[in-house]
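With one protein chain removed, the remaining protein chains of the complex are shown where they sit.
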Amino acid sequence: MSVHVFDTMGTVVSLRTPAGPLDDAALESIEDVFRSFDRRFSLYDERSPLSRIARGDLALTAADAVVRETYALALDWRTRTDGAFTPHRPDGVVDLSGVVKALAMHDAGTELDRHSPDWLLTVGGDVLGRGSTDGSAWRVGVVDPDARDRLLGTATLSGTRRALATSGVAERGQHIWRRGPETFVQVTVAADDVVTADVIATAITAGDLEDLDRLTASADVDVVAVLADGTLRATPGARAWVGR
Amino acid sequence: MTTTVESHPRATLRPPPAQQVAADAAVRRRNRRRRSAVVDLLTILVWVSAAIAVALYLASPGAHDLSGTAGIVTSLGIVAGLVATDLVLIMLVLAARVPLIDRVFGQDRAIAVHRSLGKPVLYLILVHGLLITIGYGLADGSSPIGETISLFTTVDDMPLAYLGLGLFITVVVTSLVAIRRKLPYEAWHAIHLLSYAAVAVALPHQLSVGSAFADGTWQRVYWVTLYVVVLAAVVVYRFALPILLSYRHRILVREVETIAPGVVSIHLSGRNLDRLGVEGGQYGIWRFWTAKTWWHAHPVSFSAVPGTDSARITVRDLGAGSRRLGRIRPGARVSLEGPYGLFTARARTAPYLAMVASGIGITPVRSMLEDATLRPGEATVLLRGSDADQQYLWAEVGALAHRSGSELFAMVGPRPSGVDAWQSADDFRRGVTLGSTFPHLMESDLYICGPQVWADLVARDARRAGVPEHQIHQERFES
Partner (left out) sequence: MRSRALAGGVVASAAVLTLGWQIGAAQVSALNAASPVTNSAGSGSTSSGSATTAPSPSASSSSGSSSSGSSSESSSGSSSSGSSGSSGLSGSSSSASVSGTFDGATTQTQFGPVQVEIVVSSGKITDVKALQLTNDGGRSVQISNQAAPILRSEALTAQSASIQSVSGATYTSQGYMTSLQSAIDQAGL
């Protein structure tokens, strides 16, 4: 097992390849994917197009195609989640961080496919994988929100279920804005693609039990949710993760 | 045209013994009380049936778990739908010619109520669809249009429900006075029959989509029973009994006699016609089985009380359909629904009888006069015609009046222009009124039959003169 770790987008990326390290050019191309997303979408870098949009220096319509497409995609997710997910902060500022990380992972995954049949990409708590390790499926622990050093259970990435994303309020990123009183502490979502997993996890965390039911009914996802009262809820596909 | 008030010498025959008058009056009072009690009971039943429809929903747990605006809006929609359906079923009953309703209330009034319910029911159905769509939409976060599409495409039985809605709209819209007038009766009637289809196709979604009628609940049993009872009433009274009746009595046209321009008496033969139980003043709904007339049923009064093997009806050509009746050949088969109507002695409430008839409205007056048991001086008849052509059957009425010791007046001439009056222009100018014509107006049952506008004017004058409502009897013929 080879592990490559690097810093980007304000968090840490861990890349595993069971068959040994990728060559430097490949690693460089993967890091490039994240760097180019960071350049466009960082709100910490005041020169990024998104920072300029936030300040009002740049019209969204005048931004480059990638920014506009990303915004359009985020809007599409807002519709699909009935507003539970939104690309705007309550103060109106366009905030695409909710989808940018997942999009970057998605693109990096496409790039990785060109270099290796088996890989696992972990970025700040979201996971995307392909293939297997030593003949068995990738296993991903789900953090217990009450004790960060322990696990709630273990999910496996197999078949088309390649992505796992967790959203929570314990280390609340600024991309989660709640719509009402807190119902969930942490929501973990498995989906076929990482953008869906990430957005649904964010949307459920921001919502309530009704949102949970609606989103699990309308999207092809497996969900484990930890409620504020400490109880668990799991969809049928996710019960094996925690019900042991 | 000269106006004549034919003053037969005032029938100052022996006044009836006071005892008998009192006894008759007591019987009529009792009958009237009984009738109005039944009518009140039926009215209460209508209220209660609507309340039960709502209660069915209230009794389901879903009504107690309203979450937010969406829940409330949806609930109101459900209630509107339930009440609407209940009222539609009541409309069917009112149009089903149920004998009890006809006896105590009169089929014509039942139809009037039926008609008055049409628009409110349509509004309720529209509100039902609208509120439920909005309510579901709110719950799902989708627009009413999107919700409509998803209801239509994804929910079983909803396409049928929308079909029902479309049919109801069609039926009610074609029955609006303005539109109905432009339609041939046959077209209107054919469309109107679609209401049975509308009621039928609306049922599946109530049972499968509505939470109030979940499988295995008593609510479902009640609702289905209600449907079955109503449809059974329609099938039995509207279709089966008339067919049986027609088959049993084998009625045929014997002769068609033109008695005035555009007015024909149709003489009928049949078996045991006296057992039809026709009371003087009643009408039947007739269908003549010839190539050109079979699809149109006509409400026509008996112009004579049927004998054992003969009957007579008299009809004026009011429309294309009834004009064709004049050309029916003897031997044509006839089917009959009826007899119906409360324009009979049975409905009387007062010691004296006053009858006013105009034009073809003379027919029920004639048969009623023939049928009634009258003491001399008890009845007074006023015949009204706009010209000499309208004096058909007057001679017969004169003979009957003479025989029963009733007084007869005639008033011929057009109504005054510019004034709403039922009298002829001359008599109006001379100050002839109901009061001056009928000696005991306030103690009389006033039977009015004639063209609607004219009859309404007579009734208006009677009310103004202070005749109590229950003493005014009017048959409304425009079905």
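We just call them A and B in the order they show up, numbering each chain from 1.
The rule is short, and it goes like this: a residue touches a chain if its C-beta (ideal position, glycine included) is under 8 Å from a C-beta of that chain, and two chains touch if they have at least 3 such contacts.
The shown structure was predicted, so the numbers you read here are calculated from the model rather than taken from an experiment.
Although it is left out of the displayed model, the omitted chain contacts the following shown chains in the full complex: A, B. Residue in contact with the omitted chain (choice from A:D38, A:D95 or A:D126): A:D126. From the options B:I44, B:A232, B:A399 or B:V419, the residue with contact to the chain not on display is B:I44. The omitted chain makes contact with just one of the residues A:S51, A:T196 or A:T216: A:T216. Where chain A meets the missing chain, the touching residues are 1, 3, 5, 7, 10-12, 14, 16, 101, 120, 122, 124-127, 129, 133, 138-145, 147-155, 164-173, 175, 186, 188, 210, 212-214, 216-217, 223-225, 227, 229-239, 242-244. Take chain B: the residues that touch the chain left off the picture are 36, 39-40, 43-44, 46-48, 50-52, 54-65, 67, 71, 136, 139, 154-158, 208-209, 211, 214-219, 470.
Just so it is clear, only the chains that are shown with their structure count from here on.
Between chain A and chain B, the centres computed from C-alpha atoms are 72 Å apart.
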